[in-house]
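Omission of a single protein chain aside, the complex is shown with its protein chains in their original locations.
Note that the chains are named A and B in the order they appear, and that numbering of residues resets to 1 at the start of each chain.
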Amino acid sequence: MMMEETATGIPSGKLGIWMFLASEVMLFGAFISSYVILRTGSPLFEIPLREMLGIPLATLNTFILITSSVTMVLALDSIQKNNQKGLVGFLAATVVLGFAFLGIKAFEYHHKWAEGITLSSGLFGSFYYTLTGLHALHVIGGILFNLYILRNGMKGIYSNDHHERVEYAGLYWHFVDLVWVILFPILYLL
Amino acid sequence: MDQGHHKETFISKWVFSLDHKIIGLQYMFTSLSFLLSGFSLMLLMRWQLAFPGQPIPFLGRFLPESMAPGGVMLPEFYNQLGAMHGTIMIFLGIVPLGVGFFGNYFLPLQIGARDMAFPRLNMMSYWIYLLGGLVMLSSFMMPGGAAQSGWTSYAPLSVTAPAGQTVWILAMVLIITSSLFGAINFIVTTLNLRVEGLTWSRLPIFVWAQFVTAILLLFAFPVLEAGAVLQLLDRIAGTSFYLPAGLVVDGAPLERTGGGSPLLWQHLFWFLAHPEVYVLILPAMGIVAEIIANGTRKPLFGYKEIVGAMCFLGVMSFLVWAHHMFLSGMKTSLSYFFMTTTMIISIPSVAILTCLVLSLKGGSIRFTTPMLFAIAFLPMFGIGGLTGLPLGFTPTDVYLHDTYYVIGHFHYVVVTGTIIALFGGIYYWFPKMFGRSMNSFWSKVHFWLTILLMNGIFFPMFIQGLAGVQRRLYDPTAQLHNVAVQPTNVFMSYCAWGLLLAQIPFIVNFFYSMFKGKKTAENPWEATTLEWACPSPPLPHKNFEKTPTVHRGPYEYSVPGHKTDFYPQNAA
Partner (left out) sequence: MMKESSSMVKTYLTVFATLALLTGLTVGVAYLHLERTSAVMIAIFIAGLKASLITLFFMHFKFEKGIIHWTLYTALFLVLVLIFLVLPDIGVHH
């Protein structure tokens, strides 16, 4: 497929992904705003003890997601240099790290639920599961997108002058990482 | 990309089509059907309002016991009709017609594109919209009936309402998703697919209007999506995002932790729903601008001012939402802020209207059917807009809020304003879509009956509102102060039922002309914009025989020295 000339000079796909990400910013922005607003405004917003939140595990998860972001960008860098093996390797690493994040998240959920922090135990629990749950759904979406790119990459579809989709998958994945970077301090550290 | 070379089956051509024109037509027929069904719900309500407590003649016999035992409508059913009327008209009727149909069909044509930027996404947004609409309608079959907390679905009432509300939320999430896909598509299409020479200052007003509308949808809708998810969790997962502590429902305390805020829902809702007002009106203004330039045979007055005002409207529409919530007892400083921004946002609306009115001055007007609708739009939208001002000031809003005055105000904007403009647009572009024109006599009959009856329905609402009649009342005669204006209700109901009959000439004329109407040339209105430079109907998946190049602005009518009184954008 030849790249079509566009009036802005930006490929339509890339522009579309950015528009989509802008709407995602609004979506997460509205959830996070609601959290901030009720946390500061509600008289009944009890924060669980810090020990119950499991900061070490969440920190580990943050590292995992940041690492997956850098492997993602290295995958893109590889294909820009026409390095097929690099693309496949780094993408596979990204996907594995994504699953690791979800695994730890599931363990955290299980643990918190047992400790009595549930979806209906209070506003903190409600927001915790809603925000991280929505984020986890996005992680799953990102993994699926990456697996699709990985499959195509293994078939050798991408090359140094044809790799837009790798870039788009990357943009989405970095955004998912970015959201976590915001959620981590506001849910665990404050 | 190259669908043109493949042999198309019936399914790929008419059902799962990727062609923006077919998708546009799908949007048109679907949204017109929803408009009709939303309108029908109101016709039932109008019976209860005119003759409270009396059995509905004929139709009443077919309604189940749970809705209208013995043909007399239950209060719960009345509430369902009201909530669904608002939801269907706005989210399933007008927006999909104004944006989904008009935008889809004519935006690519006006910018000289072969299709939208993402045809597959375009198809998906139609099918998700249809699914959302069907889910929404199906909620009438839920136990306890459809959503009944108003189209605004205020918490906590909506949280404790029967199951129909859950269906409402799920349908809304589908509709929002569809709109977001559409918005992304429109924005990228406008940015990227303009043909050579079509600079921003040569873009028709209609394209500008659709572009700003898409931006509003893109940024406003996710916020309601978030709000809807929180409401869903409140309903099914036992959370308390919108529930304060100590709620008592039906005499029993609600088993929730509480701590949430009902006002949070109102804020999230209106953060979308105010920009939504401009989503409803901007495409209409765009259509009217196109028709007026064509009908007056002269350039629009203040093209740049209209464009600037539209962009300013877009920005400001995100800063006024809480004027719907003055009665919630917000801080004075906050209500002053929203009062001020509301007064500011009225300026660009008035500027656009003024430009459109001044465009008429000195023109040799052709009173075609579309032009009649466009001219009628001006005073009607003016009434709608100006009656909004007292609602933007807190002192007057305290009295008028939640009365029929508000209903009158927004129906003047949305019905006599937007719907009239959309009708005009259908008459204007009908020859482009089908290569035939609609019968002129019957379209004029349709116009005059419609505009008169619409005023007959909505004008008395101002009188009722000023007399203190609250909205959402099941039985208007239950309060003594309402009885004095009850005769207006009877009059309005007859006008509403008449309005249904007045649509018959339109419907018959539409389908008859589609197949048997008089054949027309490529450019029957002698217009200048690009959509008239392609065959009628435009070529499948391709639109233009040869990609046009643009040489001038969109409204070069009566250019001195030119041989005809119109100078098309693409003419060399």
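Things to note:
We adopt the following convention: contacts are C-beta pairs under 8 Å (C-beta built on N, C-alpha and C of every residue); 3 or more make two chains touch, one makes a residue touch a chain.
On a predicted model such as this, the values are computed, not experimentally measured, just so you know.
Across B:Leu263, B:Ala309 or B:Met380, the residue that sits in touch with the chain not pictured is B:Leu263.
Touching the omitted chain from subunit B are residues 191, 215, 219, 223, 261, 263-264, 267, 271, 318-319, 322, 328-331, 333-334, 337. Think of the hidden chain as still there; on subunit A it touches residues 8-10, 14-15, 18-19, 21-23, 25-26, 29-30, 32-33, 36-38, 40-43, 55, 59, 62-63, 66-67, 69-70, 72-74, 77, 80-81, 170-171, 174-175, 177-178, 181-182, 184-186, 188-190.
One rule holds for everything that comes next: only the chains that are shown with their structure count from here on.
In whole angstrom, the spacing between the mean C-alpha positions of subunit A and subunit B is 36. Subunit B meets subunit A in the complex at residues 1, 117-118, 121, 180, 183-185, 187-188, 191-194, 218-223, 225-227, 229-230, 233, 237-241, 245, 256-261, 264, 268, 271. Subunit A meets subunit B in the complex at residues 1, 6-8, 10, 12, 15-16, 19-20, 22-24, 26-27, 29-31, 34, 37-38, 41-45, 119-123, 126, 130, 134.
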